[in-house]
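Note that one protein chain of the assembly has been removed; the remaining protein chains are unaltered in position.
The block that comes next holds chain A.
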Amino acid sequence: MNFEFLGDNFMSLTVTGLTQGAIYALVALGYTLVYGVLRLINFAHSEVFMIGTFVTTIVWAGLGFGVGASAPGTFGVLGLIALAIVAAGAASGGTALIVERVAYRPLRKRNAPSLIFLISAIGASVALFELVGAITDRQPRGMPSLVQPKVQFTIFGADITNLQIGIILSALAMLAGLDIFINRTRLGRGVRAVAQNPDVAALMGVNKDRVIMLIFVLGGMMAGAASVLYDIKVGLTTYSVGFLIGIKAFTAAVLGGIGNLRGALLGGLLLGVVENYGAGVFGNEWMDVVAFVMLVVVLLFRPTGLLGESLGRARA
């Protein structure tokens, strides 16, 4: 154990953790939205994220920015990122929608028990995973490093890079946008109505199927955006990339209180930070152990997660 290392690098571990956590949080939103409305864990969401990571590289390569290409100027890079967010958002959102149509809606129309949904979810996940695995020959796919991490400023001895700032701020901006959409708009109110009481929502004139499509698309788009940030940060993707990120994001959602949008943010950031501290103290190979031990401990004391559920029945 190396507490000295943790002490010496506390700030920089924190910032690295927040960066990773921001990506968890964006992916966690998809789990939390779907669970909040349907009480369903959409296991295929990890693959929705994975699709986004590939579409990002494809779009960049298509524009002449394949592996090894040198980055264009600042505006060029921002343009490429914006384009990738739109494309990956559309692809991931579209994939999520297809999963909903193919794997869940037919079951819903037949009032299937929730265990069947779970099996269908796992099936959809495996199908997407194997499909992309087959298409890519199970080879990783690289991409150019568009953003060279550059130290912008230093706080308490920690170097903060433009990349870290960019990732954290874009994740926060998207989360804030979603939060406003759900809490302040008419359509968002419809989503909350279906989450709280689907029958009464129908009595208010809310089209439940439309709301369900909407949450899958929204969750998918957030995962798509996260996939772009991930690509920029890691510079490499592969068909199995969704597995660990998916589990971590799901953990983040549960940690914050599944069904709660702000809980996803809190859970994501906390998970990112704590697992980084854990890696600092016990070594990298213990990172995931620390993450899940924290989940278990939190659930022991707060079974509904840190913030509880808010989209659904519970408190306002």
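One rule holds in what follows: a contact is a pair of C-beta atoms (placed from the backbone, for glycine too) under 8 Å apart; a residue touches a chain by one contact, two chains touch by 3 or more; residues count from 1.
FYI, contacts and distances are computed from a predicted model.
Asks: From the list "Cytochrome c oxidase subunit 1", "Fe-S cluster assembly protein SufB", "ABC transporter ATP-binding protein" or "Pyruvate dehydrogenase subunit beta", give the UniProt name belonging to the chain omitted from this structure.
Replies: The missing chain's protein name, per its UniProt entry, is "ABC transporter ATP-binding protein".
Asks: Looking at A:Asn9, A:Asn162 or A:Gln196, which makes contact with the chain not pictured?
Replies: With A:Asn9, A:Asn162 or A:Gln196 as choices, the missing chain is touched by A:Gln196.
Asks: Kindly note down the residues of chain A that lie in touch with the hidden chain.
Replies: The list for chain A reads 186, 189-190, 192-193, 196-197, 199-208, 310-316.
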